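Of the protein chains in this complex, all but one are displayed in their positions.
Chain nomenclature is as follows: A, B, C, D and E, assigned in order of appearance, with residue numbering initiated at 1 for each chain independently.
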């Protein structure tokens, strides 16, 4: 029995609120249950030095948690003077996942910054960030197309992400904090709309896991991500 | 004529949304028109070293802007590795202003962290932060009283803040970004519920200003802050 | 009765020693009683990136306290690896105040660095810094005029600054450390030679203050700054 | 055909040189072909603050590359003033992987530092680090047992790691740099001696991958890690 | 012929102004010609962690140059966020040199901070710093003796320092900037009142130097330091 009473293959209530803030080219508040992340996509002319003159664009991501998005306050990274290892790991994952969804050659010499800021955390902030940032990215591409800055849509397809894990010996979908902090195995999975995997990151928190368990978890994740991508499409009016 | 069509002594639409997030002892989304700041009050046991053993509490504030809360994206301070001068100046102002509203000796050896994170900026983020943080602080004190951690309410009274300035030679109340970026003089004022000033910070952006102008601006600020404090009271159900 | 025996509207002994060091284009040791600040104005060709190609100059300020300028030694900021919030706040104030005294379009694409380093502190270091830096700035402009690097004097007029405050319920001028550390209200005021205000920064340290008190303090500051500007003129041989 | 001429399921030449340096409790130079990493295990009395008084130990890892371990020199992280995201990600992975191999309650209030410094890089530095650090860890435990500091061996079993990937549409084992920089999918796998997975980190570098491909890659990894663990046992004389 | 017209074994005009600032236990402005350094000695109760409970004191030094102490302005280290290598090297030298002059066991568990801040630079700032800091240190010890905090004078004897070098093939004493920036060999020497060497740091800037040249330079340094120590004694009224 899950603490939330959900079925083992049941997602938390999902929502994607577009245009949540007014300045960004894409701005989405994504909620996976009580986990709420503000994802903005910002377009800037120019690319990093290593890409200059190659005629292609770039996409990068930054992640942060507001100090009191969590049960107990955690120190502000800006004040401590550096981003922690977990933050860097997550923002590298977000960037890699979304770059896989984009044909950068269609973007021109532009950079997309995806900022994922966690307003409230209840487990799964990195997968919510990826899923929400993808919708913000679509809105930014639409903006570029409508303002005629680009001709072809750079999006290869939507990308969704979810966590799965073994909670009390049972594989479950979309772990909340109560489950995540007690899970034996925890896996974050990123998939495309077409059904291919972009990232699989599985960790045994306690006992090691087997190839069969890994496969079962991937199956659960597939089901969940398909629902997430459906919700993205609904939010986008597709 | 103001860009927003407001009267010279008219505030933007104000709102204080309490319990905006679930974990903090106080959590308020304050909106001054399009300026939206999430203010949380977090209670931690213990005080900084310089106060240990003195039997009193402490209150401190931190301020941040999400990278795309502004018209163009500004670099994330956590990523740049330090908080800028403007950030430090603002969070020192917020802390000083709210400490003036509190009897720290009634708090016990506890620290209140006020985190003011700007989700969307349209001028006046520091005064919105002070006004919103005050409501979050009241909720945190209520929490401490209800859980019997303290016996007497440490609040001396509510505190509100507003900006005033000279826009096109006319003194106006509660400048939005369009006004602020063109104002000749800009003044931030913090006042108590009882009508006393806590902070006055006036800067001539272009031409210097006179003692008479200063006095007129303070009068406008008094009117605005009284309305802000009324809105705080309404939000608190007082 | 003030600890120093001064009248309520009496400045400390003032001095501006020009050419205090040999390398800088302007170099002034300013003393407000026991507060002594070395202010240098350095001219560099070129402007910050955001001003390139606009045909105007720039002026910026940096402030520091020698570790043992104070009663007890405070850690060296260079060694701690960052400038504190108070330092950044003060150097922003100095820069803003002096920029208001200068017509940057007459400077050409040059940057003036004003370095204010406190050799000995006894209250009022920020207002002494502004007042001394103004004299160093005049000397640097004279140097630029004499070496024919510029044609017109960029100075709009002299700028002076002083602190005022409420000490033992009495408004007093030019607080020393003994008064400053016990003042109920503390206000720093920056004014031009022509009598206009550039900056007013008032803080209630204990009880809030009223509009009338604010006005009284501004009056005291006007008197003091007029005397400071007279002393600047004497030092400059005007 | 692989650039090195190896069979698809063939590891590079493996070696574990124990006692490579003299001071550390465990010191192993691990070579996966041309990838060479010096792994030391250092024992220190005491644990981090969050574990104090809980009667258990801690294990943490740090990773670094010598500036010219790579084809072109990369800047020294100590000189740049911070560790990059990739470094932090890898050292978090090493620490997590080895903690899974240890019963920390048998270690007493001690901390093991695993330092993995890459002397020469040719792909697979993180998996070589994990495999080498495990041998250094065993030597450190032997030292603690022989000096009677602990009574029971904290090791749950050996841990090995290898990278697998899809190179020119073919799943291959233990990618070298020539393969890694051209791989379509790249997966790092950590396994215990008993055959359970501790970590799976798979990324699509180009095209997404399927559940079947993931399973094939895990099979290859199992074969490779079993051989690596055999080599660890030989090196340890087990 | 030296640019200054001095004889080859002639020091610049020397002065030690005691009590230059009011707060520090020792405060000396030392001038070696145009090189002027403010040296303060501050006494703090307590010692660094590695000395706690050993019943002895500690002495450490910090060095800084005001940004415009030099011909062209150099960036403020506090603002750049770190002390440069030259600064660290010099402050380590100052600390080592003065610790050699002190019996730390007579100091009790106290720390002496020697702050050497260069107001104006014209070559030889490090040797002026050592020579000036020694006088400040004597004043701090006198203060500790007079306030009965210590019983025995911890000073082993005075310490002086000077630079010597080969300028236009001629060994000369006490190089100023014009000489220093063109010297073939540059040597900094620290000696005690009793005539023993504490530090010798010689560098060939162009051609290497011989053992004979080294010996000649040491002879010049001995002469110069004896005069410096005489000047210290005069300043101290010994």
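Methods note: a contact is a pair of C-beta atoms (placed from the backbone, for glycine too) under 8 Å apart; a residue touches a chain by one contact, two chains touch by 3 or more.
For clarity, every value in this text was computed on a predicted model and none was experimentally measured.
Participant: Quick one: jot down which shown chains the absent chain touches.
Facilitator: Contacts of the omitted chain with visible chains: D, E.
Participant: Could you tell which one of E:51, E:88, E:150 or E:236 touches the chain left off the display?
Facilitator: Here the residue in touch with the unshown chain is E:88.
Participant: Kindly state which of the options D:119, D:178 or D:207 is in contact with the chain not pictured.
Facilitator: D:119
Participant: Which one, E:69, E:192 or E:232, makes contact with the chain that was left out?
Facilitator: E:192
Participant: By the contact criterion defined above, which parts of subunit D meet the unshown chain? Give residue numbers in ascending order.
Facilitator: Residues 21-24, 27, 34, 36, 38, 40, 42, 44, 62, 64, 66-73, 76-79, 81-83, 87, 113, 115, 117, 119-121 of subunit D touch the chain that is not shown.
Participant: Residue-wise, where is subunit E in contact with the chain that is not depicted?
Facilitator: On the side of subunit E, residues 82, 84-86, 88-89, 91-92, 96, 100, 187, 191-192, 194-204, 207-211, 214-215, 218-219, 222 touch the unshown chain.
Quick note on the criterion: only the chains that are shown with their structure count from here on.
Participant: Round to the nearest whole Å and give the separation of the Cα centres of subunit A and subunit D.
Facilitator: Chain centroid spacing, subunit A to subunit D, equals 28 Å.
Participant: Name the residues of subunit D that each touch 2 or more other chains.
Facilitator: 82
Participant: For the protein chains shown, what form does their contact graph take: line, ring, star, complete or other?
Facilitator: If you draw each chain as a dot and join those that touch, you get an open line.
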